[in-house]
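In what follows, a structure is listed as structure tokens, so that the remarks can point back to it.
Apart from one protein chain that is not included, each protein chain of the complex appears where it belongs.
So, chain A:
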Amino acid sequence: MYKPIKDSFPKIGKMDFATGAAEDGRVINTNQNMNKKQLLDIAKTWFAQQDWKAFKFQKDTWQEYLKGKNGLLNAPTGSGKTYALWVPIVLEILQQKSRKKKSAKGLKGVWITPLRALSVEIEQAANRFAQDIDPQIRVGIRTGDTPQKERAAQKRKMPDLLITTPESLQLLLSSKNYDEQFKNLNAVVVDEWHELLGSKRGVQMELALSRLKAVSNNLKIWGISATIGNLEQAREVLLGPQTPQFENSVLIKANLKKKIKVQSVIPKKMEKFPWRGHLGLHLLDEVVPIIKNSRSTLLFTNTRSQCELWFQKLMEKHPEFAGEVAMHHGSIHKETRLWVEQAIRNETLKAVVCTSSLDLGVDFAPVETIIQIGSPKGVARFLQRAGRSGHQPGKQSVIHFLPTHAMELIEASALQKAVKTQAVEDRVPYLQSFDVLLQYLTTLAVSNGFYPEEIYPEVSATFCYQALTQEQWEWCLKFITTGGETLHTYDEYQKVTVEEDGKFTVTNRGVAMRHRLQIGAIVSDAVLSVKYIKGGFIGSIEEFFVSKLKRGDVFMFAGRNLEFVRLKGMQVQVRKSKKKTGKVPSWAGGRMSFSAQMSELLREEMYIAAASADPDLAKELGITTKSLELTALQPIFQRQLLESIIPTKNEFLIETFKTREGYHAVFYPFEGRFVHEALGSLLAYRISLLSPISFSIAFNDYGFELLSDQEIDMQQVLDNNLFSNEFVMDDLYKSLNATEMARRKFRDIAVIAGLVFTGYPNKLVKSKHLQASSQLLFDVFRDYEPENLLFLQAFTETFEHQLEEGRLRLALERIQRQKIVWKKCEKPTPFSFPIITDRLREKLSSEKLEDRIKRMIKSF
């Protein structure tokens, strides 16, 4: 099935560590207790045999681990981080064996990876070392891809080392006698912790670890994280604030200086460069020579649909690439993904078009060149992608940035500076996620059952729930036992029952089954599998897209054109189609926002752009040279200056104009998407107080737009000082009620807390009677239980994770100091174009629904 990698490192000699006879004549005595030095010598010898030199951070990690420390290792992809931790874990097993004749049962080490696509590489790394050291050590994988048969076999006898995902770990906690499996666990390693940290899967990990700390006697917890702004906090979240594990922990930084070179792909003819768009296909021909001149290339796209399109077009225009270029994204069938990953390693592929599915990854993938198509929306992510090239330590990494529209060229030069200064963003951890807590408590009730007095201290020692009050805890217990109500004669609520001795358990098999199926749903939408009518699995796809398809529609998927035939249960049945073009599935991949640092760099770049188009200003600022990007942008700047301005440091630009769509007002704070979401909603709300009006609001990283069927009285906006910092939070909260942001957050919350049942990929579940949209639920809670913690969570999450209160205040302060320049334009300007054409919008209205309907009808 899976062939081990052929690496270029020659082996010098073979040593059988298990029996202790080395070829060089040295003898390691395994009959006595091995001390730390002996263990470390084994690792060093093995490294020497691979012709490798261990890095300082690797040796430091081995040392600290063997001292019994917990910790966080900050090391980039491709640095050898996998061996930093696999090595001491295996060594410890060796040591334990040397102490006892018989080895202990059950899991010894668990390795958590956020992407199951990575598990194979991690397994290989583990096996490579473990097999040489002690062939008896067994390594296994358990993810959503693992066949049922193998899972059952694992249940009977767990491997020593298990590679798994956060969801699969939760599933293990939901099986009977899980505590036995984890009793002899020495270590949990959470790989790519920065990816999990800012998500609810991170919270799942915090809770799982809080339990493992109690059931495993000799547990050490380690995280591995790429560079992010809040590394110290990342360690605290992983280990739990003020816990013994945190007190006994270290932060190790790899500090491998990697040279990264950023190169923009600049269009030859700027006139033809579009003002908007996100696909970047017009620059396809510029990419071809880059691919041809490189041994291997990864093309990173931002969404799966973009990935599909790029692959398709590349094959269409350059058929000579057939067989040399492949595609990789999270919805593609596992076998194909594995094949592609293997081919990257073997260098049998020239290029791979991919999404974030190849963002992470372990060592030795020898890619020479990286191309980023469209804004990466984050410096950390950009750096990480750049790091996928020149994987061998010391080599320079080259990343080409391909802008998808004119404004992104400004971003390109800002990114270059960000890379130099390493202006990476924070990952904000979640607090008080009641949905995940309710899910976790049900999980424990499903497996062994739990006693609240035992679990409460564990939960409240985590970072997420450090502020959990006794009342909130009681509320959660009540929620899972009586559905939040005081017992009622008519009520038949069934989930968790309390036994006589106070143990919380699930006795109903249906409840247990549905809960297990739902655990995986924390990450994704309802997912359907795509299959040919005659059989043959192609991949999986979100239900959202399928719901828009009619019989006979053709869509592009996994690089093929497929005709939709029918939906059968959780299966999308298709046949091949000869039609050239088709719809492209849109996947819900999250929209990201610029960090504060990146926004600042972008603003600075904008000021330089203003100077580049104005010789006087350039002289004043002492700017003599123009970057390639800004030179290329001059035609666009000239067009912008026809009717408007390029704002300088002291100016805040507002443009208004009318099109067939209605009256547009576009504002440019350059503060990143999330701040603009908040500012846009806030301003729309305040304007709507002046007179009844309805808005459609759009945002991007540069600014936001308020669109209405009535003209906005901008003079009144300015006269009333609607950018005021006063009552910001109060107004914002009210605007949230008026828009749908919190409502959308509630979707995930309802699924995770088990309020709506979504079914599960590839499993036909008779759940039709249990389907209701989370939107309906949101309304029911608003009308009948507005104090419900899950309902309130939708609002706090919007505030904390989307609106970034602090940044909003700073932005408002800055606007207060700036001169407002209001330009009444005849036509949309180049700056406004990407915003006004954005179709994902918020709405806000202060009109009566009946009045709105009548006005909408009038425009018919």
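The rule is simple: a residue touches a chain if its C-beta (ideal position, glycine included) is under 8 Å from a C-beta of that chain, and two chains touch if they have at least 3 such contacts; residues count from 1.
We take it that contacts and distances are computed from a predicted model.
Colleague: When you check the chain that is not on display against UniProt, which of "NADH-quinone oxidoreductase subunit H", "Hydrogenase isoenzymes nickel incorporation protein HypB", "ABC transporter ATP-binding protein" or "Ligase-associated DNA damage response endonuclease PdeM" does it turn out to be?
Modeller: Of the names offered in "NADH-quinone oxidoreductase subunit H", "Hydrogenase isoenzymes nickel incorporation protein HypB", "ABC transporter ATP-binding protein" or "Ligase-associated DNA damage response endonuclease PdeM", the one UniProt assigns to the missing chain is "Ligase-associated DNA damage response endonuclease PdeM".
Colleague: Considering the whole complex, which of A:E474, A:D491, A:E620 or A:E813 touches the chain not shown?
Modeller: A:D491
Colleague: Of the residues A:E474, A:E620 or A:E785, I need the one that contacts the missing chain.
Modeller: Checking the options A:E474, A:E620 or A:E785, the one contacting the hidden chain is A:E785.
Colleague: In terms of residues, what is the contact footprint of the unshown chain on chain A?
Modeller: Against the missing chain, chain A presents residues 479, 483-485, 488, 490-495, 508, 510-511, 514-515, 661-663, 694-696, 707-710, 754-757, 769-770, 772-773, 776-777, 780-781, 783-785, 788, 841, 843, 849-850, 852-857, 859-860.
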